[in-house]
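Here the complex is missing a single protein chain, while all its other protein chains stay put.
Take a look at subunit A:
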Amino acid sequence: MNAPQHASLIGQRIPKMDAPEKVAGKTRYIQDLNLPGQLYGLILRTERVHARIVSIDTSAAKALPGVRAVLTAADVPIHPIGVNKDNPPLKGDKVRCERDEVAAVAADSLEIAQAAIKLIKVEYEDLPPIFDPRDSIKDGAPVIHAAKPDNVAMAFDYAHGDVERGEAESDVVVEDEFTLHRVTHCCMGVSGVIADFEPVSGNLTLYSNTQVPFLHKREFAEVLGMDPSRIRIIQPPIGGGFGSKLDIYPFEPIAVYLAKATRRPVKLIFTREEEFIASPTRQPAIIRLRSGAKKDGTLTFRTVDVLLDNGGYTSWGATIPFVMMQTFSSLYRVPHCRYHTKAVYTNNPFAGSFRGYGNLQATFAIEQQMDKMADALGIEPYEFRLKNAQNAGEVTGQGMHFKTCGFQDCLETAAGRSGFVEKRKALGAAKGLSGVRRGVGMASMLHVGGGAKIYPSDGCGTILKLDDFGHVTIMTGASEIGQGSETVLAQLVCEELGVPMSAVTVVNNDTDITPWDVGVHASRTTFIAGNSAIGAARKAKDKILAAAATVSNMKAEEMDLKGGNIVRASDGEKVMPLAKMLRQLHFSDKAELVMTTNYYEPPSVHQDKGFKGDVSAAYAWATQVVEVEVDTDTGIVKLLKVWAAHDVGRVLNEMGIEGQIEGGIIMGQGYALCEDMPVVEGHLVNPAFRDYKLITAPEIPEMDISFIETMDGEGPQGAKGVGEAPSICMAAAVANAIENATGVRIASLPFTPERVYSALKGRPL
């Protein structure tokens, strides 16, 4: 009767499992690894933006002592990478942006490689460039890829309802154009890879920062013309991901080519400058948005036209229109919607995938326009949103089914905690006065929270084993990229098996060991890998309790696992230690080990050709309110406070989820206020932290974070994905707050002092 009560781990504040190693400086990132006999790889990048390669002379570089290989496109199989297969790792015929790889060197030291690169002579013939995506689609524009003579890398069209009818029913119609800038991930750990090709066996081991190891393996095999089963990907801990590691990039096959040519391991690590120039960016976008509403505030229709600057090549990021579309079609109840997007080639740096995946851009447009429409209708913007917000049970025009939906709760919580309505009214009364003004702004978002069925499978595998002492090893396909997935997976398994966190090891970094997973994207890991791990743990538990039933006088259903013991479910009374049961199973006639496998595939569906279908097993919602201070004499905007209310399904690790939200908010603050990559004639102006301004500690706002727990029926213990959500609303909320403070609406980002000052003076940049 006095058996100990074992508290649930769910919702607790659990430190990350890898934290002690990280604080001690013991974690070995790709930069910290070295293989015996390794060479140093380095890439020669063109500095032209659009040019034909006339000749490449590598003879002087090859002659330099210590140089082991110098490769150009002529030395390697031409097999372009990327979703459009438009990006050869080494460029042979022409270059299309300043980052382009024209030659690569492997040498005994980095210094020798650097000297060798300088000795390579390339002769070019410049071609007419395109820098403005609007010019790409003009008649007679220069062609960037012969295979796409219209310069359109990808186009998406979507519609539901009948927008003409919607427009006819509208009392108010608002149309705007929004311009979104280029920013980049700035992972603190720069990109890198070590390729280890074993010439005798033909095995390739890649030490890679990828966040999609299994898709990577497949694409690598294609690019290299190898049998995929000969490729092993080992993922050392990474210094930040945020979507940047979702694609194969040219440097990775190049490292393999060098390793194959030299029969030595090759390590290739970027400098920070190279990271800025040669890693992907968020898509710059021009969004034309037209929406209507009836007098009572009911939305009637929406038409959207988006132009995305793809840059010179196409990454997975060019598919962000999928996500943008969801926001336009389904954040609010819109009976009629038409959407058209083009991602076009230019000679600018090429864009990739970045946390939020198009949703920061889409939300910036929609949520500013919601405020404008509310003003035009004479309705309080909060009420206007509430009236059109989705509810649980709704199936949208795009076919998304919101089985749980905390949107209205998010709105009410963020507005209530911030005193939004009263504050907005009071602060808005002083609009137009100069000096230091304050304002509040609100924005909301919808994002996938239960995976996204884009690839043929959106699943994740788990292998789980218990040893003779009750120690659990979870082998999962899901990568840890700093977000804390390994800790959450361990927590979920501990909850099922009644063991402490210290009894668990997570193996998640080796494709030869771990089962398949589609990768870390779409905020899916906790949801998909979590469900997979829970399934594996339940199978193990069933096996253990069935065995316990044979040696006790209780049925399996009458027992449970708690505190490292098998216990009576009704009162927690100890039956026997778990480890003892495991040994009995192992060292008896049964001779069994407890090992289970599980593959979880979410009950979502692929979209049809018209992009309709319930693509995620759950959807995440959030509302954020911000308060800003605007100095009308200088244009300086300070972010004072953020109230964030997030539908997270359920909090699994409170400290972990707070960390995701805080970090996301600050990333969104940077997007809104200061991060920018000006590109002049195809050249990045500021490839250094000195000039690319990131938010630092003194600038962070006060944060008030609320969790809305909708207990999703399909989620692991009720949870939904939250990784991308927190950065999505910020720019829109800040824009609305600046308007509340000054009466001036700014439709382009970022809100630097120059841009804000110019807008206040009536001369928008």
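Here is the rule we go by: contacts are C-beta pairs under 8 Å (C-beta built on N, C-alpha and C of every residue); 3 or more make two chains touch, one makes a residue touch a chain; residues count from 1.
Please note the rule applied: contacts and distances are computed from a predicted model.
Absent chain per UniProt: "NADP-reducing hydrogenase subunit HndC", "2Fe-2S iron-sulfur cluster binding domain-containing protein", "Heme chaperone HemW" or "L-serine dehydratase"?
The record names the chain that does not appear here as "2Fe-2S iron-sulfur cluster binding domain-containing protein".
Based on the whole complex, identify which of A:R218, A:R272 or A:R333 touches the chain you can't see.
Answer from the full complex: A:R272 touches the omitted chain.
Give the residue, chosen from A:A688, A:M711 or A:L765, that touches the chain omitted from the document.
Selected residue, touching the omitted chain: A:A688.
Which listed residue, A:I112, A:L492 or A:V637, touches the chain dropped from view?
A:I112
Determine and list the subunit A residues touching the chain excluded from the picture.
That gives, for subunit A, the contact residues 13, 15-16, 18-20, 22-29, 31-32, 66, 109, 111-112, 115, 185-190, 237-242, 271-272, 481-484, 655-656, 658-659, 662-667, 688-690, 694-698, 700, 703.
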